[in-house]
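Below is one structure, written out as structure tokens, with a few remarks after it.
Of the protein chains in this complex, one is absent; all others appear in place.
Let's look at chain A:
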Amino acid sequence: MEIVYVYLKKRSEFGKQCNFSDRPADLNIDILPNPELAAQFVERNPVDTGTQCSVSMSEHEANTERFEMESRGVNHVEGGWPKDVNPLELEQTIRFRKKVEKDENYINAIMQLGLIMEHCIKQNNAIDIYQEYFDDEEEVEVTEEASSAKTINVFRDPQEIRRTATHLSWHPDGNRKLAVAYSCLDFQRAPVGMSHESYIWDLENPNRPEMALKPSSPLVTLEYNPKDSHVILGGCYNGQIACWDTRKGSLVAELSTIEFSHRDPVYGSIWLQSKTGTECFSASTDGQVMWWDIRKISEPTEVVILDITKKEQLESALGAISLEFEPTLPTKFMVGTEQGIVISCNRKAKTAAEKIVCTFSGHHGPIYALQRNPFYPKNFLTVGDWTARIWSEDSRESSIMWTKYHMAYLTDGAWSPVRPAVFFTTKMDGTLDIWDFVFKQSDPALSLKVCDEALFCLRVQDNGCLIACGSQNGTTTLLEVSSGLSTLQRNERNIASSMFERETRREKILEARQKEMRLKEKGKAEGKDDDQRDEELATNLEEMVAQAEKEFFDIVFTELKKKEVEAMAKKTKPQKKASLEMDEEVEGDYTGEEEEVSDEKSV
């Protein structure tokens, strides 16, 4: 029996859009059960089915409440002595001991135990029973465990009025402490009563910060001195540079005078490599980069104005938002600006104008992070607007590699110190992305949602395993990355360097091609005079359009009037026909006019 549904559609309606509407259910076919067919079936007996008899179990996950831990010690005091023996009385204790030693049980027990013990002692002396036999062999390549990262610890801002964690710095020795700078970066919207303190956290104790740093104005950046781990440099919201010695306490040890400091918050501050270990430099959105010696911090030793037109005008200077310095290239440094341009500078240039070597532009917004690749310093990573880009110093027109445009702003980025092809980025929607471009180029290798609010800063520990990221409400999260992402893969350095070279070459070829094309166009332009005419026509385009519209409507209205006049004239003749015609004309006015107009034009 065929089940068929028939419907009709007019030819003129083919291709028409679907207009769906609701209608009640329509019963098309109803096949009733036929009990006579049951006779054709044979009953099956027995029927085999499988069942399972086991304990039903369910899996549940529960997240415990955060519990507060405290370290406590126990003082052991002698005890257990029977009541009649006073532990302090030497005689009594000796007497007690002698008594025990005479006991039959004691002797037997000791003999027995002595035997077993000797066996183990000799065993220990003979051979190291815990020796690793296969240590020397190369570790077999661990088959791809999925890369993962997990949160180890969370450090929350103990203050009631939450501030953003704007900068993190790891302690240089042993990386067991983390210094976090807290401030509110909303322009002039810092809540009243917000504390200015920044904290140093000990990784073992997430409940309370180990030490507080008390500046006069909230700190925007914070850096440990890599040579002297007790000294911390801080850049304040009001433009001053402050210096602490953790041995001396929480108050500022040195502070720069406000007249000679920056005029805007200090967004970047880095220690320099110097014999004394006391030199540093800082950059701010007021367009200046200043060098300081903390022994005499009242005045900067040097000031450079970031004016890319090389005229040293503060008004046309670009505001700096990130600073980069690599100790292996001590004479060069780079500044990322609010305008999306990276300026590469030479510290040792004689004239201030020569300090600015070249610029790289490519971002649409402020460049929040700037870092050279620790393995290949010629390539550097910039993070700004919605993308992260990798540049090569040789290619100045554009970046050599870039990520796709994300849905949220990227706020910070860093290379992994152990793997040349891995870098991390944080976004405004609270996700941390780990990119591994020998594994996948179009997407991050791992993308983690760390918290619900925006993540502002990121710092990788020197071993490449631990990452700390700070969020908008002051929560710093410590994550551990799986070993796949933090151990150098074999051949990775070669692959990464060949990728960089390949992309640089590609960009160079494109650059060269573009230059060629531009030269050609210039050549053409110089030959023709029409250029000017073209320009004039372009500006008049709008007027022409308005003109054309006016003409069109004029024609339409004149036709309409003509038709009316004709209709009136025809009224004297058979009225029906006239009325019909009029109706037709009235209805078909719009279309009729167009046809008339087109007829006219074709004529």
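Methods note: contacts are C-beta pairs under 8 Å (C-beta built on N, C-alpha and C of every residue); 3 or more make two chains touch, one makes a residue touch a chain; residues count from 1.
To be clear about the criterion, contacts and distances are computed from a predicted model.
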| item | value |
| --- | --- |
| Chain not displayed: protein name in its UniProt record ("Gamma-secretase subunit APH-1", "Hemoglobin alpha 2", "Rae1 protein homolog" or "Dynein light chain roadblock") | "Dynein light chain roadblock" |
| Candidate in contact with the missing chain, chosen from A:Val47, A:Ile116 or A:Val192 | A:Ile116 |
| Touch criterion as defined above, residue of A:Met69, A:Val100 or A:Ala512 at the omitted chain | A:Val100 |
| Residue in contact with the excluded chain [from A:Asn125, A:Gln188 or A:Thr351] | A:Asn125 |
| Residues of chain A (touch criterion as defined above) contacting the omitted chain | 76-82, 96-97, 100-102, 105-107, 109-114, 116-118, 120-122, 124-125, 128, 130-131 |
